[in-house]
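Before I ask anything, here is the structure I am working with.
All protein chains but one are shown at their positions in the complex.
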Amino acid sequence: MCACGWGRHSDTLLFPMTEFFDTIVRVRYAETDQMGFVYYGNYYVYFEVGRVEYMRHHGVDYKQMELQDDSFIVVAESKCRYIHPARYDDPLRIRTRVAEFKRRTIRFLYEVLHDETRELLATGETVHVVCDSHGKPKTLPEKYRRFFDVQADVQTAAEISAPPAQ
Amino acid sequence: MCACGWGRHSDTLLFPMTEFFDTIVRVRYAETDQMGFVYYGNYYVYFEVGRVEYMRHHGVDYKQMELQDDSFIVVAESKCRYIHPARYDDPLRIRTRVAEFKRRTIRFLYEVLHDETRELLATGETVHVVCDSHGKPKTLPEKYRRFFDVQADVQTAAEISAPPAQ
Amino acid sequence: MCACGWGRHSDTLLFPMTEFFDTIVRVRYAETDQMGFVYYGNYYVYFEVGRVEYMRHHGVDYKQMELQDDSFIVVAESKCRYIHPARYDDPLRIRTRVAEFKRRTIRFLYEVLHDETRELLATGETVHVVCDSHGKPKTLPEKYRRFFDVQADVQTAAEISAPPAQ
Partner (left out) sequence: MCACGWGRHSDTLLFPMTEFFDTIVRVRYAETDQMGFVYYGNYYVYFEVGRVEYMRHHGVDYKQMELQDDSFIVVAESKCRYIHPARYDDPLRIRTRVAEFKRRTIRFLYEVLHDETRELLATGETVHVVCDSHGKPKTLPEKYRRFFDVQADVQTAAEISAPPAQ
């Protein structure tokens, strides 16, 4: 996965993505299991932390999105690929980006790295549907849309990386 | 702790309690930590299971108590003493009883045993306050009171264990 | 997904699988989140329970596999699709089968149903690699292989469903 705002999702398709935003978490004893590694289900908790901090960084207070705008980012799909085990007390870098955003759905991608060795430990993905508090799908309120807008982000990236005009 | 409906809570006080009700849970991999034992905070999850099954056995559907009667059994205090470690896949017997019941508070006691060896692994206690959905303390609705009534239970126990009249 | 031992994994491929084995779990309060549903990461705990009980049912004591045979079923990939939310106290039926078994890898499929309404709540998949306690991949010990053997199971199913010879 490149960090340039464009990524390969399948073998055939290139599509725009937002930049990664990184959050650091430290592995808790509670999150390990008797194999001495982080329990496989707990990576999804790290993804949650990465996702929420990604939103906060982009100006979205998810707590207020639920309370004030009756908009819940409900998980429809999740997956994780485990490459190397994370261990107790490891500082983990959770890299999060938006891979796709439509009016009612958002797709996040994640990378989990050991923050000191920079070894890639896991990658993951979650797909979300915007719902009201009764679980009924709805369009994401206007004011939040630009925060997830992949095209806008890519455009900005394109501007930044564009060669100087002669 | 005796199983007869009367117990020693401190060194000086005897008081009535309900009978123990037992629930079996099996230790999940997710509940262990890298020491190879059940993580200390997870005993409180077992207490929750014991408490809910105790209530169900006594005719109280806790889910409905929340939904229909706006009565939440909020935890005010919890404690646990760890005697021997529980391990992955151990079948645990969670023994639960009501030690005290007032109009607004309920105190539960727990014992956690290995269900095969009958070794006592842990003991615990939780104190609860009945609240509405806004967190305001309230009196437990009439219809639920008899289920927690320690005196009634002790009376029944007394009748059962009373020597036959001559 | 059919229950006959053959399933459609993609749109084009039919392949053999073992029969589903079902385990019932009840949703704990600890497993819900403030949306009032089961937290998305906790389905992976249910998958673990389903997987272990599947193995136990087929004669494999996973605890002993780790202790006596130094064989750990390490998770390499996991995914879940959430169809309808599970709620507190819901009785869940975790249906588990082996979709693929090679000497070093096992792929499990899961379905989570509400045990009373039989509504399908979620489906999932985990891929595992057999490792020793140092995390090094190894071949699954001979004695365990037949328990995961998809072909054998399908053969049995074929025998059972074969029309009576004339």
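All chains are identified by letter, namely A, B and C, in their written order; residue positions are counted from 1 within each chain.
Assume a contact is a pair of C-beta atoms (placed from the backbone, for glycine too) under 8 Å apart; a residue touches a chain by one contact, two chains touch by 3 or more.
Just so it is clear, the structure is predicted and the values come from calculations on it, not from any experiment.
Contacts of the undisplayed chain with the visible chains, over the whole complex, involve A, B, C.
Of the listed residues C:18, C:32 or C:78, the one in contact with the hidden chain in the full complex is C:32.
Of the listed residues A:28, A:84 or A:114, the one in contact with the hidden chain in the full complex is A:28.
Between the chain not shown and the residues B:19, B:48, B:90 or B:111, the one that touches is B:48. Annotation: of A:17, A:45 or A:127, A:45 touches the absent chain (contact as defined above).
Interface with the hidden chain, as seen from chain A, comprises residues 28-30, 45, 48-49, 52, 62-63, 88-89. Even with one chain removed from view, chain B keeps its contact list with that chain: residues 35, 40-42, 44-45, 48, 72, 74-82, 85, 126, 135.
Residues of chain C that touch the chain left out of view are 29-30, 32-37, 39, 41, 87-88.
Criterion: only the chains that are shown with their structure count from here on.
The centroid of the Cα atoms in chain A and the matching centroid in chain B are 41 Å apart. Note: centroid distance chain A to chain C, computed from Cα atoms, is 28 Å.
Of all residues in chain B, those touching 2 or more other chains are 29-30, 88, listed in ascending order.
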